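Excluded from the complex is one protein chain; the other protein chains are retained at their positions.
Each chain gets a letter, A and B, in the order it is written, and its residues are counted from 1.
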Amino acid sequence: MAAWNENGADTGIRLAASALCAGYDGASILSDIDLTIPTGKMSVLVGANGSGKSTLLKTMARILTPSSGTVLLDGKSVHAAKTRDVARKMGLLPQGPIAPEGLTVRELVAQGRFPHQGLMRQWTREDEDAVNAAMATAGITEFADRPVDSLSGGQRQRCWIAMVLAQETDLLLLDEPTTFLDLKVQVDLMELLADLAHARGRTLVIVLHELSLAAAYADHLVMMKDGRIVCAGAPETIFTAERLKHVFDLEARVVRDAETGHLVCVPLGAHARRKASVRVA
Amino acid sequence: MSAAAHEPQARMHFAAFSGVPVLLGITVLLFALHIAVGAKPLPLGTVLEAIFARDATVFDHMIIWDLRLPRALIALAVGASLAVSGALMQGVTRNPLADPGILGLMAGASFAVVVTAFFFGTAPLVFLPWIAAAGALVAALVVYFIALWAPGGATPLTLTLSGAAITAFLSAIISIAHLLNEDSFENLRVWLSGSLAGRDIEMLYITGPWIAVGLLVAFSLARQVTALAMGDDVAKGLGVKTGWLKAQLLITVVVLTACAVALAGPMGFVGLVIPHVVRLFVGSDYRWIVPYSAILGAAYLLGVDIIARIAIAPREISTGIITAMVGAPVFIHLVRMRAR
Partner (left out) sequence: MSTSAGTASDHVVIRSRGERVALRLPVRALVAVGVLAVLLLAVIGVSLTVGSYGIELETVITTLTGTTVSDAIDNVVWQFRFPRTLAAALVGAMMALSGGALQNVTRNGLADPSLVGISQGAALAVVFAIVAAPGLDYSWRPIIAFSGALAVATLVQALSYQRRRGNNAIRFILLGIGVSAFISSITSALLTYGDIDRAISALSWLAGSINAASWTDVQILFVWCVVLSPLVLGLTRIMSVLRMGEDTAVGLGAPVKWVRYALICVGVGFAAAATAIVGPLGFVGLLAPHAARRIARSGVGLHTVLTALCGALLVALADLVGRAAFAPIQIPAGLITAIIGVPVFVYLLQRAAAKSHL
């Protein structure tokens, strides 16, 4: 069951994109992306709307086919390899997934076993163990037999994460897993995801909208603008006010929270600046 | 709508006015042509002579007065009624897909006529339009409420789907009624396919006045429809009593549709196509859309009926088949445009 632990210690690069260009219907969105994903870490992609962060994730997940360049998983192109083989190594949680009406949590999570199953082999002991373990990790065991559509947004998102966990892959790609959730729920989810990387050695690539969450939880932060990677590295080194101004066109101060040591971004709108100047006066 | 409205007003009105004589000319021409073509082609001169200097002893004049003129007049009346119904419906529901056929009114009218015939035998001709009107009214309300109760409300999409559903339902029952009483339904069968062949001039005498009234009411309400088309709140702000106006419009649409159905049976897509074509030329002002729809609708149906009669002569295609052939692609185009 704990297949990922062996690989977790391995620091070799498993997922990388090189000279990647992609887009929809001829309109190019990504241009010449080179990216390596550090193994066993949590990588977070951030950028303004339309910066291409979701497109990059989708291309790495083989939802989109690149117009040029390659995405290599263990040295093989994910777009050329058999999709089922890729699915045994790399899981994907797309943005805003919708569960079919009435599907129970257990049934949803069991869908994650797809790449390991056959027509007549749909509920082996291995499947059952993986599903139970995934539900336990995501903290949804108590809802196992409830319909997914009866749960709250945060619980539902945990179900989807459990589904991807049941896939038992070392790599997980998640597209905006926290969007439309309450802040508390967002934090809980990020804790869960960070735990997956740090305690269980999984490699995560997450597209995030929330800058402060990204700065607080990312091991490796990737900032994108206009389909290019502006900078990538530890938040410590790249999460600065100048970068935020450049990437998001956002006037902000980056401060360090005294207690947690997390970097926090404080936006400075005209309103806030006026207040600040009043206080100074 | 704004693009058209902001055009220099004077020029638009001039253009709008100038279209009337042209279109009327075309209609008159088609009317004459409609009478001239047929199993025995008649020269236009004979047609004019027959109309203006009727000689009851001339065989050609008899053909014209007894067969061709009624048919041409019916085509004229049906085309105008349906096009105006469609225009009003599109305005009041703010739904570009509105059409008396699509929203189930025609099925309702046909259904009422068939059911009456089934239970009471052939009803006197005089009642037919009123029976049809009752059916159309009920169907219109049912379709509207089904769409309204759907989450999201009465959008063009839900309205169209509930219209299609009601039409399918009523058509199935109509077909069963047919099978159960095949002989007495032979007349209705031709009528139900939306054909102008062999229609009774009597019916035109009965429905004619009502069509005239309906069209006049439509012209007089057109100004308020323009306000309504911009939204209920806008209309209220402009001092329109929206509830009362909608009731008047509903009655007008139902009467016009019922008369058209009583005259020619269900004739699909005329009310959809014509107002959209008109809008291309006169913009979004219903004061122009309604009268233009009436004239163009009349011309259109005359033209289509000419094609129906000559395309596979000596046999005839039902006129309704051709309006559907033309109308369905327009419908598809509108659905795609709407979805952007």
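To be clear about the criterion, a contact is a pair of C-beta atoms (placed from the backbone, for glycine too) under 8 Å apart; a residue touches a chain by one contact, two chains touch by 3 or more.
All of these numbers come straight from a predicted model, not from anything done at the bench.
Contacts of the undisplayed chain with the visible chains, over the whole complex, involve A, B. Considering B:Phe120, B:Trp149, B:Tyr205 or B:Trp244, the position touching the chain not shown turns out to be B:Trp149 (whole complex). Among A:Arg84, A:Arg256 or A:Arg274, only A:Arg84 touches the chain left out of the display. Of the candidate positions A:Thr137, A:Gln167, A:Gln186 or A:Thr203, contact with the unshown chain belongs to A:Gln167. Although one chain is not displayed, subunit A still touches it through residues 24-25, 58, 61-63, 83-88, 91-95, 97-100, 102-103, 107-108, 111-112, 114-115, 117-125, 127-128, 132, 145, 164, 167, 173.
In the full complex, subunit B touches the hidden chain at residues 97, 146, 149-152, 155, 157-158, 160-162, 164-166, 168-169, 171-173, 175-176, 179-180, 193, 268-269, 312, 315-318, 321-322, 324-325, 327-329, 331-332, 335-336, 339.
Please note the rule applied: only the chains that are shown with their structure count from here on.
With centres defined as mean CA coordinates, subunit B is found 57 Å away from subunit A.
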